[in-house]
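Handing you a structure now.
Every protein chain but one is kept in place in this view of the complex.
Labels run A and B following the written order; every chain starts at residue 1.
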Amino acid sequence: MDWWVWIFVTMAIAVLAAGLIPAIQRLRRRGGVVVHQLGNEPKGRSR
Amino acid sequence: MSALMQATALVGRPVVTLAGDEIGQVKDVVYTVADGRVTGFTLAGRGLLAGPLRRALPWAGVHAVGPDAVMIRDEDVFTDRDELAERTELRDHNLIGGTVLTEGGTALGTVDDVVLDIGASADVVGYRLVTSEAIPPAGRSVLLPLPGKVAASGEALVVPESVAGLVVDDLAEFTAAVRSVRSVPEGERSCA
Partner (left out) sequence: MRLTEIDGRRVMAAGTAVTVGRVAGVVIDPRQGIVVALRVKGAPSGDTLRWADVSGIGADAVMVASPDAVGEAVDRTAEILGTKHEFVGKRLLTDTGSDLGLVIDVAFDEQDGAVTALHTEDGRIGDADLIGCGSYGVVVRRHA
């Protein structure tokens, strides 16, 4: 195959991976104890 | 009747209706700091490929939190996940692993777990933390009885200066400490 085909395929895979990996990580995020502040006050309220 | 439980032990616990149908599993325990208690759970599906669910379980919909399952009345008790907590909170505000800082700015350690007193409500009554050098020997897992409201976020838990002396090693001592603190009416708590 021509060299430019390989470059194209490699770039396509890289773009896909860059998009998919964070998406999968978000989906697979383990649960925990989430802090909920009513009305979402800024985090710095405790100094 | 109430029982002490560690919040992370609830993660992954199946959520089952009284009719015996499985809805999913607990993903996040949502701790509403202003109330000092757990106000609900976000859910994930069961199985390897199951992702997070859009519907979430508010505390009012919980029938019982048992050792093997969280029981709910039926499938009408859910709310939308966004009603329980903001998206950004679910992503970034995990208290586990956060720093425990005193009001004076000393790091006592990191949060390992949140201790709940589960009865009619799920009150936060203390924390399990892994100690820093401030509570020697460092790297120890201890319990901090701290019922009531504190300042907490996804990055840190800020506690009164005096509590470093309150840490205990086992659950029996912890229970005794929590009961004695909680018998004092809300307005008169000395650790405020």
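The definition used in the following text is that contacts are C-beta pairs under 8 Å (C-beta built on N, C-alpha and C of every residue); 3 or more make two chains touch, one makes a residue touch a chain.
What you are looking at is a predicted structure, and each value in this text was computed from that prediction instead of being measured.
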Handout entry: Partners of the unshown chain among those that are drawn
Key = B
Exercise for the section: Tell me which residue among B:T17, B:T79 or B:S121 touches the hidden chain in the full complex. Expected result: B:T17
Problem - From B:V70, B:L90, B:A122 or B:V163, residue that would touch the chain that is not displayed - result: B:V70
Handout entry: Absent-chain interface as seen on chain B, which is shown
Key = 14, 16-22, 63-71
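The criterion applied here is as follows: only the chains that are shown with their structure count from here on.
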Exercise for the section: Please report how many Å separate the Cα centroid of chain A from that of chain B, as a whole number. Expected result: 27
Problem - Parts of chain B lying in touch with chain A, wherever the complex brings them together - result: 7-8, 11-12, 26-35, 39, 42, 44, 51-52, 84-86, 89-91, 93-96, 103, 113-114, 151-156, 158
Problem - For the chain A and chain B complex, residues of the former touching the latter - result: 26-27, 29-38, 40, 43, 45-47
